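Structure, as structure tokens:
Note that this complex is displayed minus one protein chain, with the remaining chains in position.
Labels for the chains are A and B, by order of writing; each one numbers its residues from 1.
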Amino acid sequence: MRRMAVLTLVLGLVTGFATGHAVAQEKPRYGGILNWYDYGDPGRLDIHAEGPLSVQQATAGVYSGLLHYDPDDPTKITGDLAERWTASPDGKIYTFHLRKGVKWHDGQPFSAADVKATFDRILNPDFKSPRCGSMLKPIVASLEVGDPHTVQVHLKFPAAPVLAYLASAWCRVVAKHVLEKHGDLTKPEAQIGTGPFKLKRYERGSVIEWEKNKDYFIPGLPYLDGVKQFVLVGAPTQLAAAKAGRIMLWDTWPPMKKTQADELKAARGDEVEVYQASINTIFLIYMHTQKPPFNNPDMRRAVNLAIDRQELVAKTLEGAGVPCALLDPKLVGDFALPPEEVNKLPGCRQPKDQDIAEAKRLVEKHYPNGVDVEAAVRSVGGYIDRAQLVLSQLRKIGIRGTLKSYESAAGFAVYGKGDFTFITTQDRAMVTADPGDIFSLIYTTKAGSNWGQWSDPKVDELTDRGLKETNREKRKQIYHELQRHILTGTPSAVPVAWVEGWFFKDKRMRNYNASPTVYDHNTFMKVWLAQ
Amino acid sequence: MANRTDVAVTIARGARIGVGPSPGLTRTLARGLTRFAVRQPLGAIGGLIVLALTVTATFAPQLAPHGAKDAAFTQYLAPSAEFPMGTDQLGRDILSRVIWGARLSLYVGVVSVAVGITLGGLCGVVTAYFGGLTDSASQRVVDVLMALPPIVLALALMAALGQSVNNVIIALTILLTPTAARTLRSVALSIKESPYVEAARAAGCTHWRVIFLHVLPNSFATYIVLFTVNVGYAIVVEAALSFLGLGAPADEPSWGGMLTAGTQAMESAPWMIFFPGLAISLTVFGLNLLGDAIRDLTDPRLRGGLG
Partner (left out) sequence: MRKYVVRRLLLFVPTLLGASLLIFGLMRLVPGDIAEILVYQTGTESSTVQQKQIQQIRDELGLNRPIAVQYLAWLGNALRGDFGYSYTQRRPVTDILKERFPRSMELAVLTILVAVAWAIPLGVVSAVRQNTWVDYLVRVVSISGLSLPLFFTGVLILYGLVRFFRWLPPLEFVAFVDDPVENLKQLIWPTLAQAYYISAPITRLTRSQMLEVVRQDYVRTARAKGLAERAVVYRHALSNSLLPVVTFIGWWGGRILGGIVIMEIIFAVPGMGTALVQAVSYRDYPTVQAMVFVMALVFLTINLLVDLLYAWLDPRIRYA
């Protein structure tokens, strides 16, 4: 008996070692062009000044940052232009030692002066930078140059997410001489970076092409000869391109629906790998706290209790989502409340009979004959379906919603101005994987996406403390308290689910690793194509 | 050849024979219709389709097994005994939505076309008849409206008005008015020059009498043809608007909206696109066939054959 066990163990080890060795031995192959698509025409290619994913996608491989998410393991932050860095004991000064011998795509040498020019631009109070600027301006006081290969970031206070922010795909370093020559980064000619790819061609509305940067500062990289993104705006065209093999991956917004993923599998089964992944985006329902009926906290609680998150995930996200959570454990680890706790909370627990009865009671108390509400939604693919299901759920407790749809772009103006009573569904994507993001984006009084104009001093206080707390354990406690406070309270934005979706990649693609956010794995620096 | 005079004479004869107005009328109507069917078989088919559409639309509440917005069923069900046209991505019965959609399409099509063509047509006829400055001015207005690309006009209107079924009607009406004005104006111009109008004026009829007794009735055939053809056009334009995200709100059972939603699942749930597509194409097809046939019948230049 024992001999058998030992024999099996040895055989297992030998086989495992052999296969593992064989896989590890698969050498990266040079060459090939990666084809994929951008869901919208970027228009203006200024990574610091623009906000949409379409712009970030178009320029990702062209630039480098001080730090970035490791392409081999995108949950880790590693140095990009910075070789190493140190933090001062009080946590307010970070010193970054920059690589030497790095050249811009036009041949000019890279130095600390470029980093300074970049940060001066982003931190300038008159410069509109909705992504990097809104992250860095609250925490960074200035950036100083030490010697030509050292920079120091001076923080206003010791801020926990500073490295995550600096590693963000939006905080890329641009050239001082380019800024001086062109003024801004709008034009394709101004896209001079230090990244693994150069911008070869931008045919507006049609295609964006990158070509290999032969002088990239990591010798041997990149493996690909180039990357090509077709600009495909229509949904049927995107799926047709996938089925016909014209694009090699789906890594953009929105993700595929399950029916489309199934169709793709049927069309190209053995050539592609279809997988489900999170996009660090949360599906929210908003209520305006300054207008009836939702200025009444009882009514907000009623909605919170009545919404069947699990049904919404099952029917409108086709099961690809994490219901109820305010922070997703898959994305932020133990900063999130444990699912067992979250799923038992009122509003989340199944079966919902008790919660629906309570919700009905709350509504009847204030509106014995029920209440009619105008429910806003933007005319974007999946949103309309979600909206209809949300409204049918609310009908059960006496809230009768009439759907009012807005155009995709102009709808944001309506939300921002507060010209709504109820938003049936709106997703918000997180820019970094830091747990504090969602609170400063949506839940604090002055948050940019606090469209319902909710104000809770405790939330503001906890969010601020979480930003400044550097001890991880203490930080975790703060965010746990914050989650509990919001989930058991009457917020204006009800978290329904973290959204996941289906994606695919061509089986020939190697070393393509998904990162927690949608922005951090599209440089293709270390991706290669097998035969 | 069935024309208005024939039918009128037959009715008068029937009445004189004393069979009584009702059975005589029915029989002559039946005879008139049969003659139409024989003469214009395609038009008869078109007429039957339009009739079926109208019946479906009128009796939608009785015919549809479920409500148009009931999302209580399993999603993406293939056609079966319980759901003859299957269910869609939210679990709604497609048969019910197609039936309710008939009512919506007919409502949108008929109202927008009726208002648009009547308004435009009246304008065109009246200004053509009176000529002069009013005619030139109104022609400039029509020019301006026609020079704007229709899709852009429709998009901007929908964005400005907001998405609702009634606003779709308003947008479509504004799209259709200038073309109707132009077409009916040219018809009115040719009638204005005709001998019997000259005779009427010589006999002392006022302008308005001439318009209402001579010009309008003779434009009627064009009006009917424009009407049938443009109802089909309105339905198709609404579908295009919903593809661009600016049609009727997507929970409404608009055939165009259903078609757009169906393009997301063409292989996995082809019934989602097949049945609304069939409904739209049959309807527009039938309307156009009917319009063509009426045009053939009433246009005096087209009677008889080449042989």
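One rule holds in what follows: a contact is a pair of C-beta atoms (placed from the backbone, for glycine too) under 8 Å apart; a residue touches a chain by one contact, two chains touch by 3 or more.
Here the structure is a predicted model, which means the values were calculated and not measured.
Visitor: Which residue from B:Ala71, B:Val197 or B:Ala239 sits in contact with the chain not drawn here?
Guide: Within the whole complex, the residue contacting the unshown chain is B:Ala239.
Visitor: Among B:Leu155, B:Leu172 or B:Ile294, which one is in touch with the chain left out?
Guide: B:Leu155
Visitor: Taking the entire complex into account, which one of A:Pro28, A:Gly43, A:Gly91 or A:Gly489 touches the absent chain?
Guide: Checking the options A:Pro28, A:Gly43, A:Gly91 or A:Gly489, the one contacting the hidden chain is A:Gly43.
Visitor: Give the residue, chosen from A:Ser449, A:Thr463, A:Gln483 or A:Asn522, that touches the chain omitted from the document.
Guide: Of all options in A:Ser449, A:Thr463, A:Gln483 or A:Asn522, contact with the hidden chain holds for A:Ser449.
Visitor: Since one chain has been left out of the picture, which residues of chain B touch it in the full complex?
Guide: Given the touch definition above, chain B has residues 41-42, 140-141, 143-153, 155-157, 159-160, 232-233, 236, 239-240, 243-244, 256, 259-260, 263, 266-267, 273, 277, 280-285, 288-289, 292, 295, 299, 301-302, 304-306 touching the missing chain.
Visitor: Suppose we count only contacts with the excluded chain; which residues of chain A make the list?
Guide: Here the touching residues of chain A are 37, 41, 43-44, 51-52, 126, 128, 130-131, 133-135, 184, 186-187, 203-207, 228, 230-234, 236-237, 240-241, 243-246, 267, 407-410, 412-417, 428, 431, 441, 446-451.
To be clear about the criterion, only the chains that are shown with their structure count from here on.
Visitor: For chain A and chain B, what's the span in angstrom between their mean Cα positions?
Guide: Taking the average C-alpha coordinate of chain A and of chain B, the gap between them is 49 Å.
Visitor: Any idea which chain B residues touch chain A in the complex?
Guide: Interface residues on the chain B side: 69, 71, 75-76, 89-91, 159, 162-163, 245-246, 249-251, 263-269.
Visitor: Which residues of chain A touch chain B once you look at their complex with the stated criterion?
Guide: Per the touch definition, chain A meets chain B at residues 235-236, 257, 259-260, 262-263, 266-267, 315-316, 379-381, 384-385, 387-389, 392, 403-408, 410.
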